[in-house]
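One chain of protein is taken out of this complex; the other chains stay put.
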Amino acid sequence: MDAEWAMTGLIMVPLAAAIVVYVTATRFVAAWGVAVAMIQTGLTFWLTRSILQSGPVQVPLGGWEAPLGIPLYADGISVLMLIMTTLVGATSTCYAAAYFSALQHDPRRSSSQPTIQTFWPLWLILWSALNALFLSADVFNLYVTLELITISAVALIGLAGKAQALVAAIRYLFAALMGSLFYLLGVALLYSTYGTVSWHLLAETVQADVLTWCAASLMIIGLLLKTALFPLHFWLPAAHANAPAPVSGLLSGLVLKASFFMILRLWFYVFHPVMPVSAGWMLSVLGSAAILWGSIQAIRQQRVKLMIAYSTVAQVGYLFLVFGLACEPMGMLAWRGTAYLAFAHACAKAAAFMVAGSLMYMVGSDLLDRWEGIGRREPKLIFALALAGVSLMGLPPSAGFIAKWLLLNAAIGNGRWEVAAVIVLGGLLAAVYMFRIIGVSLSSAVPMPETMPIPRMMRWAPLVLAMVVIVGGIVTTEPIRLLEIGAPPIAAREVAP
Amino acid sequence: MKEAWRGITSMTIGGVLIAALVGIVSYAIWTLPAQSVGLADAAAAELERSGVSNPVTSVLLNYRAYDTLLEITVLWLAVLAAMVLVGGWSTGVGQISETQNPVLRGLVRLLTPLMILISGYLLWVGGHAPGGAFQAGAVLGSAGVLLVLAGVDWTRKVPPWGERVLLTMGLTTFMIVGLGDMLLQGVFLEYPPEYAKWLILVIEAPSGLSIAAALIALFLGGRLRCRHMMSDQMSDEGV
Amino acid sequence: MTYATLYAICGVVLFGIGFYGTVFCRHLIRKVMAVNLMGAGVFLVMIALAARTPSGAPDPVPHAMVLTGIVVAVSATALMLALIRRLHHQTGLTELPEQMEH
Partner (left out) sequence: MNQILLWTMLVLPLLLAALVVTRADSPILARLIAWAAFPAVLLALVPPFQIEVPWLLLDSRLGVDAMGRVFLGVTGALWLAAGWYANAYLANDARRHVFQFFFLLTMAGNLGVTVAQDGASFLTFFTLMSLAAYGLIVHDHRAASNRAGRVYLMMTIGGEMLLFMGLVMAFHETGTLVFSDLSTKLALSPLRDIVLGLLLAGFGVKLGVMPLHGWLPMAHPAAPTPASAVLSGAMIKTGLLGCLRVLPLGMIALPTWSDTCLFLGLLTCLLAALIGMTQRNPKAVLAYSSVSQMGLVTVCLGAALVKPQAWPVIGSALMVWVVHHGVAKAALFFGVGIAGTRMPTTAARYLITAGLVLAALSLAGLPGTMGFAAKTALKYSTANLESWNDMLAWLLPLTSVTTTLLVSRYLWLVWPGRHAGHGRLSPGMVIPWGGLSMTVVAGFFVMRWQTLVNPAWTTLAPSDLWIAAWPILIAVALAGTVILVARTLPTNLTAMLAAFRIPEGDLVIPLIATIYRLRRRGYRVTAVQLPQRSRRLQHALEETVVPRLVQWLDRMTRSLENDLTAGLLLVLLAVAMLLISMT
């Protein structure tokens, strides 16, 4: 009973708030956002407790069980994703409230965009859709939620209004639509073969035949495009870097995780028995390439937001190592590590983008050269960036460290030295680009006088999120325990080394 | 020259690859058994309890009503997005003024009431035959667009809050019904079987209006109310 | 091979044509049309394969899904057009610039 209300609430509360905010056109729109953030935190806590106590929950919406109806389903990984969404969402909400109210008084603002009024409904719908996606147990419903996410994400990028942002948004939209249509074709094939779109039922009946492979390949590849796995990442850097400050973090932290979560679900809960090991390795090889390519490009960039965006390309690569590693004895470790890395990356990356947004607001540019000595003016922000960087590099104590620890263990346990080497090398390269930013901002140059004062919330929100990443690296038993609830059947394949 | 060759090469490679993909997927479809039940029987078996006799409507508004709720959200979201992108600088379509075309105006005068009637019919008939809120909304929406194109500036009379209510009333009703069900039955959107027919109609009617409003708003660039266009904003007609 | 499979294969071909167009067309409006063609292909596959029931009455679930899909496609198309109009208004571009300018 409890969990049902929490699950429905997680989806419906932001949606209802979006309607209220839109219809009443209230001036206290940010207050509504913060109220939603508080409710969501409560609901997430509630759901987490109930899942920890009584295992996975399934709610047949409309009273119709699968295959006819659409159930909501919450297990360990989806709850972890929900916690991630709530943490990043709540801090981003506070950040956005400060950002847009500051922007209204900004004399440099040129375009006549009605930003503040339109940001909130879009973001609240995105929030609702993210929660809906993480709770969905139906592959067609996943498509609808994914489209909701895409459209709101594109609109949020377009909010920036600059030509660069528009080009990036169009490119992103075309890529995302292509991806969705690939996915939808796969869904059509699956339904015509198995007569159901519930992934629980599909998991029971799936067979190794050409139609299933077709469906799996189309769905996975379509989602790869949306997750921006190398070499399909072409749209990501510009889209994430040109979005407004509070949006970049949401895109990198949460929106990418949505399609990745779908791949994880489909692969490990549905297609794992019928897909050959080599197909998983293909994804892992692409992931390794992504780590190297994304890191090198991040080092090459001159704009900070682009560096962080390319860093996302690299970090997405880490997430895909699991598909090769999970085929072998240490699969469970890799699976846990990947889920935890998704969480760690969301918090760290959102914090990094928030810092970049704040400093960009202050200086008026995110060119690294303009940031010399900025850290002496804004030590809190640079500290938050450093903490996020620690997690991205995979150094302790941070959630990123624990995740990479698990991944490295899996790689070494499987005797995959090359993967282990890539994991470590990626951490080193991350250190190079993170310290390029931090080094420049701490340099002795005198900061430029013509800067805007940063609202206090734009300092604290990233710091809080960065602290979460650190705490997530210190207190680890509960999240790992959470991940064991409803873990996929690769658990059975775990063999002691 | 080199560029051209490169273009031709990539087109050939692309063509071959896409043909291969299409070929494999087609082969896979060809291997499908000739007959399959899918969920047709399951849907038919529960039709009694669903409150409607048209199976498509029963799927749409009962078995998979949650999808439909999200779908209405998508439509509203598109309006919001269009408003963000276009609303700031344009009113949408080209010049809306007292048009000089008497034939169009006459036709509109004839067609509009008919289209409204048809949409009402479609809404009602959806319970037991092809039709429903989406079809009704589409017809109603096209009536609205036709009016705008003919220069009948009816949307000017819509107040700003009215526009917002109109666009969201379908979704709001849907959510209220869903939450009411949850209070009564314990599960979101689980209609009590005896009221299912009426609840579906309660959802469909405002949804149809909202869908129509959303389609018109999308046509007009995110807003229902179109102001008269400034002459200096005429340049964006080229796309 | 039944009529249903024939239509479904047509749908896949349509999907392929649309995909080709999306990749190779440069003008944005053409791209929009090509994406819609892809969508139409998928919908055709769904509708065609829904007609394979023994009773002859089509399976209603894919029909409902296609309805949902159409609405999503309409919304996405509207958003694409809005973006393209905005881009054109602001820069005069009708194609995406070849070089990624970040």
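Note that the chains take the letters A, B and C in the order they are written out, and that residue 1 is the start of every chain.
Just so it is clear, a residue touches a chain if its C-beta (ideal position, glycine included) is under 8 Å from a C-beta of that chain, and two chains touch if they have at least 3 such contacts.
The model shown is predicted, which means the values in this text are computed figures rather than measured ones.
Within the whole complex, touches from the chain that is not shown fall on A, B, C.
Residue A:Q297 is the one among A:T8, A:S180 or A:Q297 that touches the chain not shown. Interface note for the absent chain: among A:M7, A:A137 or A:I220, the touching residue is A:I220.
Summary of contacts with the chain left out: across C:V23, C:A51 or C:I70, the touching residue is C:V23. Touching the missing chain, out of A:V34, A:A163, A:L395 or A:M452, is residue A:L395. Only one residue from A:I70, A:A168, A:A339 or A:L408 touches the chain missing from this view: A:L408. Within the complete assembly, residues 19, 22-24, 96, 98-100 of subunit C touch the chain that is not shown.
Considering the complete assembly, subunit A touches the hidden chain via residues 171, 174-175, 178, 182, 210, 213-214, 216-218, 220-221, 224-225, 231-235, 275-276, 278-279, 282, 286, 296-297, 300, 376, 379-380, 386, 390, 393-397, 401-402, 404-405, 408-409, 412-413, 420, 424, 427-428, 431, 435, 439, 442-444, 473-478, 497. Residue positions on subunit B in contact with the hidden chain: 10, 13-14, 17-18, 20-21, 24, in rising order.
To be clear about the criterion, only the chains that are shown with their structure count from here on.
For the pair subunit A and subunit B, the distance between C-alpha centroids works out to 30 Å. Looking at subunit C, residues 8, 12, 15, 19, 45, 49-50, 52, 61-62, 65, 68, 72, 75-76, 79, 83-84, 86 sit in touch with two or more other chains. Shown for subunit B are the residues that touch two or more other chains, namely 25, 29, 32, 36-39, 43, 63-64, 67, 71, 74, 77-78, 81, 85, 89. Across the complex, subunit B meets subunit A through its residues 24-25, 27-29, 31-32, 36-39, 42-43, 46, 62-67, 70-71, 73-74, 77-78, 80-81, 83-85, 87-89, 160-161, 164-165, 168, 171-172, 175, 178-179, 182, 185-191.
Across the interface of their complex, subunit A is touched by residues 8, 12, 15, 19, 22, 28, 31, 35, 38-39, 41-42, 45-46, 49-50, 52, 61-62, 65, 68-69, 72, 75-76, 79-80, 83-84, 86-87, 90-91, 93, 96-97, 100-102 of subunit C. On the side of subunit A, the complex with subunit B involves touching residues 1, 4-5, 8, 12, 15-16, 19, 22-23, 25, 59-64, 67-70, 111-114, 118, 121-122, 125, 128-129, 132, 140-141, 144-145, 147-148, 151-152, 154-155, 158-159, 161, 185, 189, 191-193, 195-196, 209-211, 213-214, 218.
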